[in-house]
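Heads up, one of the protein chains got dropped from this complex, but the rest are sitting where they should.
Chain IDs A and B follow the sequence of writing; residue 1 opens each chain.
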Amino acid sequence: MSSRDRILARVRAALADVPRTETPEDVEVPRAYDRSRSGPDVVELLIDRLVDYRAVVREVTDVVAAVADALARRGAHRVAAPAGVPAAWLGGVQAVRDDPALSAADLDALDGVVTGCAVAVAETGTIVLDCAEDQGRRALTLIPDYHLCVVRRDRIVRTVPEALTRLDPSRPQTWISGPSATSDIELDRVEGVHGPRTLEVLITPAL
Amino acid sequence: MRVALFVTCVNDTIFPGTGRATVRLLERLGCTVDFPMEQTCCGQMHFNTGYRDDARALARRLISAFDGYDAIVVPSGSCAAMVREWYPSLGVTPPAGVHELSEFLVDVLGVTDVGAYFPHTVTYHPTCHSLRALKVGSRPLDLLSQVRGLTLVPLGGAEECCGFGGTFALKNPAVSAAMCADKVRGVLDTGAEVLCAADNSCLMHIGGSLIRQRAGVRVLHLAQILASTEED
Partner (left out) sequence: MATFIGMPAFPEASARAVGDAQLRHNLRKATHTIRARRAAVVAEQPDWAGLRAAGAAIKDRTLRHLDVYLERLESAVTAAGGHVHWAEDAAEADRIVVDLVRATGETEVVKVKSMATQEIDLNAALAAAGIRAYETDLAELIVQLGDDLPSHILVPAIHRNRAEIREIFSGRMASWGRPAPEGLTDDPRALAEAARLHLRERFLRAKVGISGANFAVAETGTLVVLESEGNGRMCVTLPETLISVVGIEKIVPTWRDLEVFLQLLPRSSTGERMNPYTSMWTGATEGQEFHLVLVDNGRTSVLADRVGRQALRCIRCSACLNVCPVYERAGGHAYGSVYPGPIGAILTPQLRGLTGPLEESLPYASTLCGACYDVCPVAINIPEVLLDLRAKVVAGDHRAERLAMGAARRVLDHPKWLALAQRSVGRLRRWTPRHLPGPLSAWSDTREVPVPPRESFRDWWARRAGEEGGR
């Protein structure tokens, strides 16, 4: 008998009180919570929450100009960009495409990274990346110290349940809610540990 | 209205003044009070320490002693919680109509002004079982705020346990004393003359420490303040 079989046998023995005819679905799960909610404008809410996390956030109409402006202000001259970020966004800067894949050391030497996003959750101020073409693989948004994320208005939802229904579990995901932070020292929040220390968000019109 | 008083063994034996005050208060509000002499203890100490058979025997005694009463008033949050919330886990059905004192006054009699007079500065400790097991909410404060002459001052960290916990005080004396010290500090910070609660076991604990420190603050059960009038 393998450990697997022994563990499963012990689980079944432990559950001797569960009627044999009971199925998982027979255990009722009350869903008396909100999957969606009404409330303030989602864009305003998202901005409010991002500001609360001390992320830099702006609503813009001209993406090209806004990206160039943000990178210039940051002093980011060499930035990484996943294959699917439109070239037009990067008009004014030297973008290093992650194709072929950059090494960790290469990424560490860059000034930042520019990506899109899969979904943004207004209530929690969360940006979700799912490694789609305009977001790239996970290391890309992890190693550079500055992450400029372009969020289209139509990608913004209000609640966490709404976000999950838009996402595909088979894709690797990173949910980002503000810059890297720790509260491990006397519960004082300190921003900037291992992840990007600066998160900047540009909210653009829907396509 | 006819009510049975479950005075509790601690009040019966050590704090009979609380029992007498409860009788006086309820009679003043027009109730006829019975004290079934067969009552003793709800079994909480045994139950909380793990002695379930002993607790069950005492629970059965309580059930039979109070058989036939529609309303049972208990001047102790933790004993009322024991009967109402925990008897089922002993396989004993709690009697209907068990009310902690403040619940009985506010919910059954529908009064918050009980005609009391108590010209002192008072702070109130809500006690864990009243607060979290019975969820009596603001009832005791509503009652106290209607007492003439009484100045109610809020207690900092009110919702924190005083560290009594029955045999906890004996089994973990260091932590218990540390919790009590913080509670006492909270009480002294209010500047109140009187610390009030609806449970004498907690008051015995905090009060025992206040006296040991010669802190000059006395403790009184809610019933004793509500029973007080200008004639006292």
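Throughout what follows, a contact is a pair of C-beta atoms (placed from the backbone, for glycine too) under 8 Å apart; a residue touches a chain by one contact, two chains touch by 3 or more.
On a predicted model such as this, the values are computed, not experimentally measured, just so you know.
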Of B:G97, B:G115, B:G137 or B:G208, the residue touching the omitted chain is B:G208
Which parts of chain A are in contact with the chain that was left out?
-> 2-4, 6-8, 10-18, 22-24, 27-35, 37, 49, 53, 104-105, 108, 121, 123-126, 131, 137-139, 142-143, 160-161, 164-165, 169-188, 190, 192-196
Residues from chain B at the interface with the omitted partner, ascending = 7, 9, 11-17, 19-20, 23, 35, 37-41, 43, 45-52, 54, 57-58, 61, 86, 89, 128-129, 131-133, 159-161, 163-180, 204-205, 207-209, 211-212
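Keep in mind that, in the parts below, only the chains that are shown with their structure count from here on.
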How many angstrom between the C-alpha centroids of chain B and chain A?
-> 52
